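Please find one structure pasted underneath; my questions will follow.
Of the protein chains in this complex, all but one are displayed in their positions.
Chain naming follows the written order as A and B, and within any one chain the residues start at number 1.
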Amino acid sequence: VRPITFLSDYGVADEFVGVVHAVLARLAPGATVIDLSHGVPRHAVLHGALALARTVPYAPPGVHLAVVDPGVGGDRRAVALRTREEDRLLVGPDNGLLLPAAERFGGVAEAVDVTTSAWRLEPVSATFHGRDVFAPVAGRLAAGAALADAGERLDPAGLVALSVPPPRTEAGGLVVRVVAVDGFGNVELLAGRDDLGPDGLRPGRIIEVRSGRARLVATLARTFGDVDEGEPLVYEDSSRALAIAVRGGDAAGLLGVQPGDEIRVAAVPGASG
Amino acid sequence: VRPITFLSDYGVADEFVGVVHAVLARLAPGATVIDLSHGVPRHAVLHGALALARTVPYAPPGVHLAVVDPGVGGDRRAVALRTREEDRLLVGPDNGLLLPAAERFGGVAEAVDVTTSAWRLEPVSATFHGRDVFAPVAGRLAAGAALADAGERLDPAGLVALSVPPPRTEAGGLVVRVVAVDGFGNVELLAGRDDLGPDGLRPGRIIEVRSGRARLVATLARTFGDVDEGEPLVYEDSSRALAIAVRGGDAAGLLGVQPGDEIRVAAVPGASG
Partner (left out) sequence: VRPITFLSDYGVADEFVGVVHAVLARLAPGATVIDLSHGVPRHAVLHGALALARTVPYAPPGVHLAVVDPGVGGDRRAVALRTREEDRLLVGPDNGLLLPAAERFGGVAEAVDVTTSAWRLEPVSATFHGRDVFAPVAGRLAAGAALADAGERLDPAGLVALSVPPPRTEAGGLVVRVVAVDGFGNVELLAGRDDLGPDGLRPGRIIEVRSGRARLVATLARTFGDVDEGEPLVYEDSSRALAIAVRGGDAAGLLGVQPGDEIRVAAVPGASG
């Protein structure tokens, strides 16, 4: 039996996550099930897709179940994918959620439409495909069933992809998307060190950060300890993305931003902390 | 070793759930432990009982530990039960929490009072029987000990049952109890499709929903996608119960309701969305 990872926007306030675990335990007895995160903001497919792509490479090869699914009950497809490298299996809605993770393993080698899989739990509810469609497919695959038996073969080229806007330059600054806000209020951006120009991550650079609500003057730092309590910093976070934080504070709260919002980031010429 | 499920009102802010897992790992090494939910509102026995009854059938047969226990430290009994079908074992307080789940498996075949079980961890605290009484009993049962050795045999007819008020008709509407509010603010009612009259779940019906604080005019829908963003809907949720939601919003917050509150639901004659 193969390990299973599970990521969703279900939260931990109710029994959604627990019931999915129950279904998996029934179909794949003895499987290790790893909860990667259930704190993806509700219906935030891009956030979930990037979180999945960041976390799955740390997990052992196996079955990777992910559910962030605003289209549940509509006509979006449910899919199971096999990656070119490491034979990882990804299971979830066909809304772009799975593809960035698949790219980390050479892309999709084989895809199956499991919308009407024979493995579904009947009757299938309109709103809880995590339990009725995705978990049964993930569980049986983990237990060793063949991907081809999960549903109808489909052309990987027809899978729905996310459009991820690259950072753009505007009035001398970089306008970037907020990907995630963690439990501490740290703000992760859809940008990396190269987006900060030739000086990149040189510590001590002064970076102006602007949202619709507020303006922070932050120091480029390697770690929280490099700035004083209460001071803003820009840094490369543990996913190698640019991030904004306030030491001992809540940067997202100050900026009033959520995943999907845009922020303007600009180096202040000549200034240094 | 048998699988164990665990449901409680402990929340995940502190170490209560973790310590119960620690005790289980010691007594039933290698057991799969499935957290069904720890988000039951504090001391909400009816909510917990219904959540347990909804979720346990998805889990493999085994030991089902549940702790929602306002009477801890008082004179309520601690019990372990065996169901007539599938030989499932239920462990928890004797306050009605376990019985709806037992009913899903033909009712209680055998009951044991474990209040002073020889398996308890001494000294038994006054406030944390999850750790000191229930987990030790659940862990040893999962490891294969006999139910009869857990404590004193007791007559299942003497178990405490919950009184669950059925929906009632009032002024042309249906007055129903709120069973649960999920992490999205969706409101689950103690009512099913048959309570909506002969038209049942016909999509497009207009349903007036009234609480003490607010009134929503909702559309009967099969899924969230059937209404516009921000619009209220009434639907059959994944537990086959009637539920109220606002697409992309927080129905419980708008209505100002919590589990246990009553709501009046009435079809608007002739109207259709």
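We take it that a residue touches a chain if its C-beta (ideal position, glycine included) is under 8 Å from a C-beta of that chain, and two chains touch if they have at least 3 such contacts.
The structure presented is a predicted model; accordingly, all values stated were derived computationally and were not measured.
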- Query: Which listed residue, B:Phe105, B:Phe128 or B:Phe184, touches the chain dropped from view?
  - Reply: B:Phe128
- Looking beyond the chains shown, say which of B:Gly73, B:Gly106 or B:Gly256 touches the absent one. B:Gly73
- Per the definition of touch given earlier, which of A:Thr5, A:Thr83, A:Ser125 or A:Ser211 contacts the omitted chain? A:Thr5
- Task: Consider the whole complex, including the chain that is not shown, and state which of A:Ala59, A:Val124 or A:Val175 touches that chain.
- Result: A:Ala59
- Note on the structure: Residues on chain A facing the left-out chain by the touch rule are 3, 5, 7, 12, 32, 34-39, 51, 54-56, 58-60, 180, 182-184, 222-225, 235-238, 240, 248
- Note on the structure: Omitted-chain footprint on chain B covers residues 10-19, 21-23, 25-26, 29-30, 42-43, 70-74, 125-128, 131-132
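Definition applied: only the chains that are shown with their structure count from here on.
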- Task: Could you tell me the distance, in whole angstrom, between the mean C-alpha positions of chain A and chain B?
- Result: 31
